[in-house]
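In this view, the complex is presented without one of its protein chains, the others remaining in place.
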Amino acid sequence: MKALAEIQIIPIGVGISVRAQVTRARAVIAEANLIVEEHAYGTNVEGELTEILATVARIHEVLHAEGTPRLSTALKLGTRIDKDATLSSKRTR
Amino acid sequence: MKALAEIQIIPIGVGISVRAQVTRARAVIAEANLIVEEHAYGTNVEGELTEILATVARIHEVLHAEGTPRLSTALKLGTRIDKDATLSSKRTR
Amino acid sequence: MKALAEIQIIPIGVGISVRAQVTRARAVIAEANLIVEEHAYGTNVEGELTEILATVARIHEVLHAEGTPRLSTALKLGTRIDKDATLSSKRTR
Partner (left out) sequence: MKALAEIQIIPIGVGISVRAQVTRARAVIAEANLIVEEHAYGTNVEGELTEILATVARIHEVLHAEGTPRLSTALKLGTRIDKDATLSSKRTR
């Protein structure tokens, strides 16, 4: 099933700046087979639902393996059966 | 990896009342191997990360198969490596 | 306007445990003129939209004044005009 998603990660226990961990998570997302659009509040992706979910799991595995002690992810997930969902079709201009 | 999560689904295109679809999603969650706590704004779960993500995918599959044309899910996911995360430890009283 | 909401705060830069700040935020919510239901992933509230939004602002003010350097809040907000929204009506059982 095709899906759209927004992935936002919040590393906890790494200090006030979370830039290094966010950058690492975005690198993990970039390795996946997904169309990617980064913005200030997360990363929007388009692709197979299973690939999106596997990518989220991989972010948690990689960041914990590299030292992030606690991780809070907010995932928004959208699917529809009337037509293909695409990131570009969600833009209003 | 153990995880905590909150699953909130918003069916779109089924009318103003979304009760039937929310009830169905909760039934799908209840079938999973997860500790479950329902509340007015979603369902909190505790279990294996892979089981949680598979459950979310299954909710989308089941609801679409049963006629929901569009589905927006908000998933919050928490993992930590310093100790086991449990729903009961997240309560402040 | 009546509204329902879920308030989740994530303090950043206070270490791995965020219990003290979450407890403080819940105390701020308890002082507001809102019906409150706490759960492991946030606090659900019912009341006037303006009161809910003012409470969220107050949480940020109080926590920052008491030393939390960075704060990420996730607020879900629901309103409807066909009937009164209540926390109890959102339960599926």
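Going by the order they are written in, the chains are A, B and C; count residues from 1 in each one.
What we mean here is this: a residue touches a chain if its C-beta (ideal position, glycine included) is under 8 Å from a C-beta of that chain, and two chains touch if they have at least 3 such contacts.
All of these numbers come straight from a predicted model, not from anything done at the bench.
Enquirer: Looking beyond the chains shown, say which of B:His39, B:Arg70 or B:Lys90 touches the absent one.
Expert: B:Arg70
Enquirer: Taking the full complex into account, what residues of chain A touch the chain not shown?
Expert: 4, 6, 8, 16, 19, 22-23, 26, 37-42, 44, 74, 76, 80, 82, 87-88, 90-93
Enquirer: Residue-wise, where is chain C in contact with the chain that is not depicted?
Expert: Per the touch rule, chain C residues meeting the hidden chain are 1, 3, 12-13, 49-50, 53-54, 56-57, 60-61, 64, 69-82.
Enquirer: Using the document's contact rule, name the residues of chain B that touch the chain not shown here.
Expert: Missing-chain contacts on chain B: residues 10, 12-13, 15-16, 18, 69-70, 72, 74.
Operating definition for what follows: only the chains that are shown with their structure count from here on.
Enquirer: Just how far, in Å, is the C-alpha centre of chain C from the one of chain B?
Expert: About 20 Å, centre to centre.
Enquirer: Counting in whole Å, what is the centre-to-centre distance of chain A and chain C, each centre being its mean C-alpha position?
Expert: Roughly 25 Å separates the two chain centres.
Enquirer: Mind pulling the residue numbers of chain B that touch at least two other chains?
Expert: Only 74, 76, 80, 82 qualify.
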